[in-house]
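Everything on this sheet refers to the single structure shown next.
As you look at this complex, bear in mind that one protein chain is not there, while each of the others sits in place.
Take a look at subunit A:
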Amino acid sequence: MANGSKQIVDFAKIKATMADPYKHPVQVIDREGKVVDPDTLAKYSDDQLVDFMKKMVWERTLHEQTMNFSRQGRLGFYAPTAGEEASEMGSVTAFKKQDFLLPAYRDLPQMIQHGTTVAKGFLWSKGHVEGNQHENPNMMFPQIIIGAQYVETAGVALGIKKNGDEDRVAFVYTGDGGTSQGDWYEGVNFTSAYQAPAVFFVQNNGWAISVPRYKQTAAETLAQKAVAMGVPSVQVDGMDIVAVHEVSKAAREFAAAGNGPVVIETLTYRYGAHSSAGDDPSRYRTDEETKPWFDADPLIRMRKVLTDKGVWSQDQEDKLVEEYKDEFKSAMKEAEAAPAQKVSDFLKWTYNVPTPAVKKQIAEFEAKESK
């Protein structure tokens, strides 16, 4: 102490220890593919584990094929997902079709798993309304305004509670940068104040475009932010699909049982650019920084576990990749065959009951469109 006398409160100690409960990421399989929590792994049958692996191969292939389509100029905005397969597939598979998903723009793979088609995902990227119309109605479109999906989740979760829906929750995604938004706090806080059923995911992939995680906040973990709202939270190794799934399942159960929301921070990594629209990561990060994350790849460690068990082979994986590629190519054909959009339809959807000015504009555009 500056003057040698004891202060009434030791802020230095509080600051040094406040993250302690949060900085022990849950892990089942480590980066070397070693099983560190055999009891948890034993809960999963070989079939389930193989299914996890298939889903990650599916997402990785979707990413690669999507990048190809992007380079060919056949897609619009696309946010690369490589590196986040365990975080995305491990979480979404813990939810049921009746759960309500509020995705952001990097969450197309979860949307497809939750009940839409790859073709719809491509249509969204291309800027076509059918990309927002999904078979499973329990889904919002990908949110572009970072944080808005968090406040909307509060409403969906409260609506579920007021409807008395059993075994139903809302779940939502944002990234590390998203936790800096005011809406992030408002969303978690409202949901907590009403003790409504929601699971909030923060996919901490290290980067908000070019700004690294440590510049977003002095907080050591993002998980600890939830304590201020009276919400339990946890960090999980986001490159370990079993750990992510297990934590997500526990969170869903907790929320669905009427205990209020949960926040989960998945520690993952964005291998690629922020988006397909001209972001160049070499401007703000080095190979030296990224290498440890590539080594921690979620597919590598799961591949090792399954190969050791004798239930996976490279041949099998190569065949799957080819099957998935074919699937994505026909999805692209389907997307490209979608009917052209009409401005008159945009005008019709602006209001339920069109205003007089909009009515006039509909007629004008319909006349143009019929030529």
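Methods note: a residue touches a chain if its C-beta (ideal position, glycine included) is under 8 Å from a C-beta of that chain, and two chains touch if they have at least 3 such contacts; residues count from 1.
The criterion applied here is as follows: contacts and distances are computed from a predicted model.
The complex includes a chain that is not drawn, and of the options "Sugar ABC transporter permease", "Alpha-ketoacid dehydrogenase subunit beta", "Peptide/nickel transport system ATP-binding protein" or "2-oxoglutarate ferredoxin oxidoreductase subunit gamma" the UniProt name matching it is "Alpha-ketoacid dehydrogenase subunit beta". Among A:Leu49, A:Ala148, A:Val236 or A:Met332, only A:Ala148 touches the chain that is left out of the view. From the options A:Tyr22, A:Phe100 or A:Tyr173, the residue with contact to the chain not on display is A:Phe100. Across A:Gly182, A:Gly258 or A:Pro292, the residue that sits in touch with the chain not pictured is A:Gly182. Although one chain is not displayed, subunit A still touches it through residues 100, 129-130, 132-133, 140-141, 145, 148, 150-160, 162-163, 170, 182-183, 186-187, 189-190, 193, 345-346, 348-353, 355-358.
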